[in-house]
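I am attaching a structure below and will ask some questions about it afterwards.
For this view, one protein chain was removed and the others were kept in their places.
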Amino acid sequence: MRASTAISVGRVNLEVRQGIALWLHGLIVLASIVVGLGISVLLLVISGIDVSNVFEEFIVLTFFDSAGLADVLLEWAPLILVGLSAAVAFRVQFWNIGIEGQFVWGAIGTTVVMIYDIGPAWAQIYLMFLGGIIGGMAWIAVPAVLRLRLGVNEIISTLLLNYVAALFVLNQLFGAWQDPAAVYYKTAQFADHQRLPQIGWGQIHVGLFIALAAAALVWLVTERSRFGAYMKLVGSNPRMALASGIPVALTVLAAVMLSGALSGLGGYLVASGQEYALTIYVAIGYGFSGIVIAFLSRNNPAAVVVVSFLMAGLYVAGESIQVFYGLPEALIGLIQAIIVICVVGSDFFVRYRVRWMR
Amino acid sequence: MVDFIVNWIAFTPVFAVPLMLASIGLIINERAGVLNLGAEGIMLMGAFAGVVVYIESGGVLALGTLGAIAAGFAVSALFAFMVVTMRLNQVVAGIAIVFFASGLTGLIGNPWTERAVEGFTKVDMGPLSAVPVLGKILFSQDLMVYASVPLVYFVWRFLHRSIPGMKLRAVGENPQAADAAGVGIDLMRFGAVVVGGALVGLAGGYLALAASKIWVEDMTHGRGWIAVALVIFARWRPGRAVLGALLFGGIEALIPRIQAVGLPVPQYLLLMMPYLVTLAVLTYVGLVSRTGSGAPGALGLAYVREDRR
Partner (left out) sequence: MQASALQMTDIVKAFDGRVALDNAVFAAEWGEVHGLLGENGAGKTSLMNVLCGLYRPDAGRMAIDGTEHRIEGPGHARALGIGMVHQHFKLVQPFTVAENVMLANPQASWRKGIAAVSDGIARLSQELGFEIDPAARIDRISVAEQQRVEIIKVLLGGARLLILDEPTSVLTDDEAERLLQTIRVLARRGTCVILITHKLREVLAHADRVTVMRGGRTVATVAAAGTSATDLARMMVGDAPVDDTEPGRGGPVRLEIAGLTARREDGASTVRDLTLAVRSGQIYGLAGVGGNGQTELAEVLMGVRAPDQGRIALDGTDIAALHPKQRRALGVRNVPADRTTYGLAQELSVGDNYAATRLGSGTFGSAAWVSRRAVGKRTAAALEAFDILGARVDTSVRLLSGGNAQKLVLARELDGRPVAIVAHSPTHGLDVRACAAVHDHLRAAREAGAAVLLISEDLDEILNLSDVVGVINRGAIVGELARPVSRQKVGELMLGHA
């Protein structure tokens, strides 16, 4: 007895595939990305960019140029972390849409060490690391507990807390933490010992290694550990997991806290490695990027590393297009959204076989 | 003090109506079993289209309103195509719609940004509007506020006292049963999504043309998400959604009032209120709903005709 399903829409008949060959699956996803990129290029051309320049900007100046590549690698690190954050939460069916808020709180946790000059100078960069993790975890703890204890929908709660986090930063930047010397609203600059050391290529700093190490660790945990096996079971069928003797709530809580910690770590990387301050722009765009990366990676940590590299390329290319053509920042988000819509759409062809009826 | 309260109550409908229209629209979506997390994006498109059409038509309010409805309709049609026709994951599709709308309006919205519009104006009912207290609260609102009362009644009547409404609810509760009863699941869901989406678009248009009277990037500021939360609070019932919308409208109306009288409350903390109250309301719902949330049985699930053999 096997479950079988079919749908008919007019003369089109859809059959649910019982399985799909890996190559076909890959081909369909690849085709959808190509379609998404095609639409995006079309969009750029409509916006007044020369087609040949698009190739130049997106491929040559981004990946085959030392300065461009350095920018990509710089952007790569936080994107790996937000991608992992989303992937870990999605694995236990916890829709963490609040990555941006946790990212902000990671940056706040980092900045607090600077503002209140906590601990000895040599230890501050490590305390900031901890502060970032704690900040991110604290901000996701509320939705996690609300969901586990009261069944409050985490999509809404995590998202609402993004706004609260952003408003909190504004409150601080226009108040207690404002740097009187700065032209726009931000905190004072971090001191040298509070900054992540650079490796001497562009602005790249050791944060990249932190992010890659985090990816390796998350891969080990999700693919090889008992906790990872629990995550898989809980994500696939929580009731079966409970009946199998798995501590379901604890597994979800641990995975979600890990997710918050990874986002917070991203905030730490940007505050201590790039901005050297808390600004209102610290987290812009990272929340959605994390979701996009996890989605395109099918929540696989190894794939997150690859996809976030490509996403970093999109960021860098998008930024230069912004500068040279004066196109708004929203462009990157729109391209991401279009690619996601196309890849979501590919799922349709992965799951169904479309046949025309006579 | 009395002035403060009267002004506050009089200003509440302008803030309540967008949330009300949006949550009523979402109730229509969700009663048919489609979880529409794209509400924020649909509202944003409605707001944008409303302002653009209003400005470009030289200030014709009816056209601006229609533009908002049409935009809501169009984005929802895209969403419906994804989740109803292609049966894609409703959560992912909804979130993608939000960012699609945010990106699109951000990219093309520049020429219309921060241009103040007159938009909806108060209806003057002559002597009625001049009645102390009540005149300001009941007889000095704009047309949409008055129109929304019969609208909600109509939606309630449609859903709970009509045959097509019953079919729609059956599709959301148990699509297998509805399918077997000959209800066209895809058509019903598609219809529910675009009609509900049109209302969400209207909510956005009203927000821009009546409440803020301006278009700025990402101006909905999470109101779509608050509407999604309101639907849960309302237990998918139109009447309760009105109640919830008034509560939230009251809170939103309070913020400018407090600022106007110059109370020394930090403005950014004040602006957190709607979000924190939404969270509190959801927590409250979680605490009291012991006998089920009242959610439609098939909410969020794609329907595929199924058999075991």
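All chains are identified by letter, namely A and B, in their written order; residue positions are counted from 1 within each chain.
The rule is simple: a contact is a pair of C-beta atoms (placed from the backbone, for glycine too) under 8 Å apart; a residue touches a chain by one contact, two chains touch by 3 or more.
Note that the structure is a prediction, hence the values are computed from the model and not measured.
Novice: Sort through A:26, A:175, A:197 or A:247 and give me the one touching the missing partner chain.
Specialist: Only one of A:26, A:175, A:197 or A:247 touches the chain omitted from view, namely A:247.
Novice: Taking the full complex into account, find the residue in A:16, A:35, A:54 or A:280 that is in contact with the omitted chain.
Specialist: Answering carefully, the residue with contact to the hidden chain is A:16.
Novice: In terms of residues, what is the contact footprint of the unshown chain on chain B?
Specialist: 161-163, 166-167, 169-170, 173-174, 176-183, 291-292, 297, 305, 307-309
Novice: Over the whole complex, note the residues of chain A touching the chain we left out.
Specialist: Output for chain A: 1-6, 8, 13, 15-19, 224-230, 232-233, 236-237, 239-247, 353, 357.
What we mean here is this: only the chains that are shown with their structure count from here on.
Novice: With chain centres defined as C-alpha means, what is the inter-centre distance between chain A and chain B in Å?
Specialist: Centre-to-centre distance between chain A and chain B: 28 Å.
Novice: Using the touch rule from the top, collect the residues of chain A that touch chain B in their complex.
Specialist: 1-7, 9, 16, 43, 47, 95, 97, 142, 146, 149-153, 155-157, 159-164, 167-168, 170-171, 174-175, 288, 291, 295, 327-338, 340-341, 344-345, 347-348, 351-352
Novice: Would you pull the chain B residues touching chain A in the complex into a rising list?
Specialist: So the residues of chain B touching chain A come out as 37, 82, 85-89, 91-93, 95-97, 99-100, 102-107, 110, 186, 217, 221-222, 225-226, 228-229, 232, 266, 268-269, 271-272, 275-276, 278-279, 282-283, 285-287, 289, 293, 304-309.
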